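Only one protein chain is missing; all other protein chains are in place.
Now for chain A:
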Amino acid sequence: MAQQQPAQPETETSGGVLGVFEWLGTHFIGLFEEAGSQFVDLVTGILPTLIVLLTFMYALTTFIGEERVTRAVQWCGRWWITRYSVMPILALLMLTNPMAYSFGRFLPERYKPAFYDSAVSFVHPVTTFFPYANAGELFVWFGIANGVTQLGESTVPLALRYFLVGILVIFIRGIITEKLTAFMIKRTGRSEVFADFDRQFEQAKAGEKA
C-alpha cells in the first residue's frame, strides 16, 4: 500500500479541522466530477451512433421477417460446418439474445446443447459491429474498446479480429460440445432414448414435407 502513488491532484489546503473538511469536500465532489466526465464521454462517444444503428437494424430485421431467416436457418442446421458457424450467427442477428436460442428447435435433440453453446458464445463478439443483437450486455466489448479509444487508437482492427476469432471459437466450441454431448449420452446410458429422439425428428421432418 505504501508504494501506491496517489493520482488525485494535490490542492492547496489550509491546516486544522477546516482543512480536513476542505480536503474531504474537494475530493468528494472531485470524484463525482470525474465520474460525470466519464459518463459524458460514454454518452457522446457511443450513444448517438448506437441509437441510429439500433433503429436501422431493428427495422431491417422486421422488414426481412423471421420466416425468411427461419428457412435459411433450417437449411444451415443440416451440416456440421454451418451448424456452428452460419446458423448461430444468423440466429443472433435475426432474433438477438436471448431469443436466438429458440432456433435450436430445428435441430435433433443431440445437437441442441452444442448449438446453444455456440450461439451463446457469440453474444459478445457480435456486439462489435451489431450491438443491437445483445444491447443489454455491451460493456464486455465497449469497456475494452473505450480504453483503446482513450489511447487515441482506432478500435476497428481490434473489433474485426474479435468478430472473426469469435466465429472460429464458436465453431470449435460447437464441435467439442457436440462430441461431449455424445459422450455424456453414452456414459449415462441414454443411447436408446436419443436414438428414439432422432427417429421422432426424422418423422416430424418427413411429415412436414408430405
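The rule is short, and it goes like this: contacts are C-beta pairs under 8 Å (C-beta built on N, C-alpha and C of every residue); 3 or more make two chains touch, one makes a residue touch a chain; residues count from 1.
Simple rule for what comes next: contacts and distances are computed from a predicted model.
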{"item": "\"SufE family protein\", \"ATP synthase subunit a\", \"PTS glucitol/sorbitol transporter subunit IIB\" or \"NADH-quinone oxidoreductase subunit J\" - which is the UniProt name of the missing chain", "value": "\"PTS glucitol/sorbitol transporter subunit IIB\""}
{"item": "Hidden partner chain, touching residue among A:L18, A:I81 or A:I172", "value": "A:I172"}
{"item": "Residue of A:C76, A:I89 or A:L107 in touch with the missing chain, whole complex considered", "value": "A:L107"}
{"item": "Those residues of chain A which, in the complete complex, touch the missing chain", "value": "4-8, 27, 30-39, 42-43, 46-47, 50-51, 54-59, 61-63, 66-67, 96-99, 101-105, 107, 109-110, 112-117, 119-121, 123-124, 132, 135-148, 150-151, 153, 157-158, 161-162, 164-165, 168-169, 172-173, 176-177, 180-181, 183-185, 188, 190, 193-194, 197"}
